[in-house]
Structure formats: C-alpha cells, structure tokens
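Here the complex is missing a single protein chain, while all its other protein chains stay put.
Letters A and B mark the chains as written, and numbering starts fresh at 1 in each.
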Amino acid sequence: MGAPDRATIFPALAAILAGAGATLALLLAETQWHVAVVALAGVAALLIGGRAGFGDAIHRSVASHHRVTSATSWLAGAVVVFLLREHNFELLMLCTVMLYVLAGLGLTVQFGFAGVVNFAAAAFMGVGAYTAAVLMTSTGLPHLVVVLAAGVVTALIGSVLLLPLLRTRGHYAALITIAFGILFRTFLEVNDTLGGPQGLKVPGLQIFGYAFNEAIEFDDETEWSFYTAYAGVFLVVLGLAYTLVRRVERSWMGLALDAVRLDETAASAFGLNGAAWKIAAFSFGNFLAGIAGALYAILTAFIAPASFTFGDSLLLLSIVILGGLGNPLGLLPAALVVVVLPEKLQVIQEYRFLLFAALVILILLLRPGGLMPRRAREYFPGRSS
Amino acid sequence: MTHLLEVSGLSVRFGGVRALDGLDLHLDEGETLGLIGPNGSGKTTSFNTITGFVLPAGGTVRFAGEDITAQPPRHVARRGIARTFQRLRLLTELSVFDNLMVGQHLTLDHGIWANLLGRGRLRGAIARQTDEMRTLLRHFSPTLPDRLHEPVSALTMIDRRRVEVCRALARSPRLLLLDEPSAGMTPDETAELMRDLQNVKAARPSLAVILIEHDMAVIERVSARCVVLDYGRKIADGSYAEVTRDPAVRRAYLGEEADA
Partner (left out) sequence: MDPALFAQHLLNGVMLGVIYALVAVGFTLFFGVLDVIKFSHGDVVMLGAFTALATSIAASAAGLSSPVILAAMLLAAIVGMALVGMLMARYLVLPLRNAPTLNVLLVTLMAGTVIREGVRLFYPQGSNPKPFPRLLPTGAFEFGAFTLRHDSIVLLVLGVGAIVFVHLLIVRTRLGLAIRAVAQDPETAAAMGIPFRGTVLATFAIGSALAALAGVVNGLYYSEVSFNMGLLLGAIGFSAAVIGGLGNVYGAILGGFVFAALQTIGAVALPFASAYKDVFAFGVVILLMAWKPGGLLAERSAERV
C-alpha cells in the first residue's frame, strides 16, 4: 500500500470519530441547552454533509478500507461503553438505543428490503420479552439459550400472520399487522397469568455463572455500573446482527429481497419465489425483534403491556424511516434522536410522540430518503468491478 | 416429432370476453415466430398464459414434451422460458447489473454459506457474471457495458428496452418471448435492435423466439413464419408471403396497408 492510498482512510476514521463523539456528547450533555445544541449539530451535520458530498467521500473511504473501518467501529463502540462505565443512566440509555437499533434492523429487513409491512414491531418485541420473562422465571434454561429461544418463539408466533400476509398486499397487509398489534396488547392486559396490566418481573442476566446485575467493583474504590457488562454484551449482539444484515443486503439474497419489494410479479417470470423470500424476511426480522425484546426485558428487569403498544411500534417505524428506509447505518442516529433526545431534553419529554410524528410527516413529505438515504448496492464495497 | 412448444386449444376469458379462443400454436427449436394481430387480439394474453400469469379456461401448453399448463410463472421460468414485458418492468432504482441478475435468479446460489459466511464464492460469481453480462450487453450497444453499475433510471428509454431484452436473455433460455420490444423506437433503432437480436441468435442457434410486433416490415425481416390473431383466434399461420396474401388477414389487419 502506498502513502496516498493510506491517506484515503481519513474520511472514514473522521466519520467514526465524529459518530462516537456525537453519541458521547449527546449522552453526557448536562444542561438542556447542551443537549439541544449537540442534537441539532448532529442532525445538521448529517443533512448538510450529505448535500456537500462528504457522504460520498466517507462512503468511498469506508469502502476502500472495509476491514480497518469495521474494526475501528467495533473499537469505537467499546471505547464509548468504557468511557461511560461510571454513568448508570447514560449507559442504560445507550443500551436502550442499541436494542431499538437491533429491532430496527429486523424492521429494515422486513420493510426496507422485502417491502413486507409490519406495524406491530413493538408487539413482536413484546412477544420476545414475555417469552424471556416466562422462560427465565419458570425454567432453568441457560440465559443465552433463553434469549435465542425468545427470538425463535417470536418468529414462530409471527408465522401465524404469514398466511394472511402472503395472500394480501399493501393496505390489507398493513391492517393485518395493525390488528395483531392491538390484539396482542389487549391480550396481555386481560391475561392474568402474564401479569395483566402490571406485567412481570424479570431476573438479571447470568452467562456462564457471571451475574450481570452486580456492580463491577475493583479494590481501589472504583466501581463500574453493572450496565457496563450489559452494554458490552449488547454491543456484540448488535455488531453481529448488523454484519449479518449488511451481508444479506450485499449478496444475491439482498437482490432477491429488493426484487420482491420492487416488482414481485416481474421477478417471478425469472423464477423468483416471492412467498418464500417474504417468509424468510418476515421471520428473520421477527427473530431479531424477539431477541431485542428479550434483552430489553432483562435490561429493565420489568415488563408490562404499556411498553409494547401500537405507539411504540410507530416509534420503531419512525426510527427506520427517519434513518433512511433500508439503510441499516441510518438506524443509529435515528435511534439516538428518538430514544435519547426526549430522555435528556425534559422540555420535550412530554411532547415526544407529537414531535416525532410531526418529524416523520416532514421527512416523508420533504426528504423521503431520511437522514442517511440508502445507497446503491455494492456487493463488495471498494471493488468496483 | 414433437415441437419445442405446443399450444393447443388455449382459451382465456376475462369476464364475458374471450381473450383467447382455442389458440393452437407450435414452435420448434431455433425457430423465430412472428405473432401479429390488431390491438386486443390476444397476443400479450397468449404470452401471459404460456408463462403462467393468466390462468386458461381451457386448452394445454406443452413445452419440451411436458405439460406446463397453468403452472405458476416461476415454474415456467425454470423450464427455460424467458419473457419481456410490453410496458417495461425493470427495477428502475437498481443497477443494470442487478436487473440482469434478476434474470439470472435461477442460476445464482442463494445459500447461507455463499452469501453470508464464506463469500469467496460470491466474489467469484460476481466477477464471472460481470464479464458475461458485459459481453451480452455489447451485442446490443457499445456503451451499455460501461454503464453496468448505473441505475436503470439513468438510462434512456431505448437503452432500457435493450436491458429488458438482455434480462430475458441472461440465463440462456430455450424459448424467448418478446412482447413488442421495439415499442417507441424509431425505425432505425428498431432495425438496429432486430439486427442485434439476430446476432445473438446466430450465436445461440437452438434459441426459439416468439416476437410480438406491430411493424410488418420488421416481421418480414426477422421471422420465417408468422401467426396472425384476431379476436383471440388464429386466422392465419404460415410464411410472411402466405400470410399477407390471406384474405382474412387483409380484412382483419392489413386493410389499410394493403390499399397503400
């Protein structure tokens, strides 16, 4: 590698640094003013940067140094977690953001790639959460198995909707998921075995005998928040899911899903089995949502029907659209805006559903591509063949 | 001897309308058949029925000796029948390459290993496909191969029509159904497209083609045999010269042109 080649990595590194820095700044900002300034600056940077062509420069740079940049991203994530190690509340928010991104990845595969609507994403998170709660309290299954099982159960319960979903399209399909979301919430509220409106308590995570709910103490009085360990685990889960979704996109699978979304009928003339791909996308998306839900239950130690409402499903959908439908990377800034901003900015806490609804309306009317519009597929970034 | 494609007694009804009424049609390997007839005579419907998009009310379609009547489109595709659509159905926001790969869907490896884990095989497949598709596109235009990674939406209508044809050719079908591929082209462009098609056919001698076309001059040049439809029925079947002399055809279709 020659020197000029090495220099092209700077835009990518700068972008990662800026992303990590913005995340930290948003989480650690203390006054309302700081929060507002950081958030506005971040969003403005994305919008203006995209228009000024920085986006393309960064994209080229990331593409031509794919390995280094993905390693650096992992590292940056770990550093952010490490720097927040003594900030309980901030870590909890970061964890929540990561879980919303995880569920958003599922929704990206379903809605963004395959075009299968899902207005019940929060309900599917709820299925995962309740499954995990029940399995952890009433069985002795190892917790890693419980989390995976929650994903599988969610995908299975989702498959109940497959027959009606495959036989309908557009608005009819949308109604099916809306009906399911309302049905699920109502079911939880009236079902006493699952705790009714009061919900269920969930024990802390244990992996290989390590109890996550204990603060991490060192001899010299320093003490790390127990959320540090959770954040570490979530980072790994999220990283794996992200890589998987990216690889789906950058392969024949992603192409088949795009074809299903854009013109299933035409693609069937070339042998594409639209139903099979929709089933795969819907189930995989629900699997991710279920895992996100299970981890959410464990993280918050308590779940109730009120956490998995239709409004929450819309919030998840807002994240996916705000970030840029079909772009997994856009989920991160979008989730930060949607999850962290109302928590930090108490002025808007009460108004958050109103504000985000209005924001999504504006995006759909004025900038349908979102904060980070999806880019054309590159099977192997940086190798323009 | 059996024909590559044998359509017999094919009937289609849309409500009370008989879109196809007992159509018989056959085609051999390597043959090019022109399918002509006035608007609404059932040309596109016959394509849609052969490829499984429309269910017939009666009759059979046999391909390479097997009954494929009323099979779903993806099964028909698997047998080696490819088609174009009259109103282009390209995925315009995807690249030319991706569109051609949709045409290659059945040859691609969609397994988890190749796509998600190993990916070495995917890399090899993409390199191979890129070369193949450039070669295919070069038959139709000197500039298209260089635009392989541009979105279809950036292409002119003419180039899009070429890509639509290439998508159908990508997987080397045994039977190619072309639904007015030259619609909207100037006479020169049409002539060029037909010459390009004949070049491809010269390289693939066993490829059978059915071409729906309005321009009789085009049909005369490319196909040895034509079938004329009117009101869903076949009213003539033979060489261009025979068909154009047929009084029923002249009445139904060529009336004005015969006077000219």
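Heads up, the rule we're going with is that contacts are C-beta pairs under 8 Å (C-beta built on N, C-alpha and C of every residue); 3 or more make two chains touch, one makes a residue touch a chain.
This one's a predicted model, so the numbers in the text were calculated from it and none came from an experiment.
Note on the undisplayed chain: of the listed residues A:F10, A:W33, A:F89 or A:Y351, the one touching it is A:Y351.
Listed residues A:A45, A:A179 or A:A276: the one in touch with the omitted chain is A:A179. Although one chain is not drawn, its touching partners on chain A can still be listed: residues 117, 119, 161, 163-164, 167-168, 170-172, 174-176, 178-180, 182-183, 186-187, 190, 265, 310-311, 314, 317-318, 321, 350-351, 353-354, 357-358, 360-361, 364-365, 368.
Going forward, only the chains that are shown with their structure count from here on.
Centre-to-centre, using mean CA coordinates, chain A is 43 Å away from chain B.
In the complex of the two chains, the chain B residues touching chain A come out as 51, 53, 72-74, 77-78, 82-83, 85, 89-91, 93-95, 98, 101-106, 108-110, 114-116, 119, 122-123, 126-127, 130, 149, 151, 167, 171. Considering their complex, residues 244, 247-248, 251-253, 255-256, 258-259, 262-263, 265-273, 376-377, 379-380, 384-385 of chain A touch chain B.
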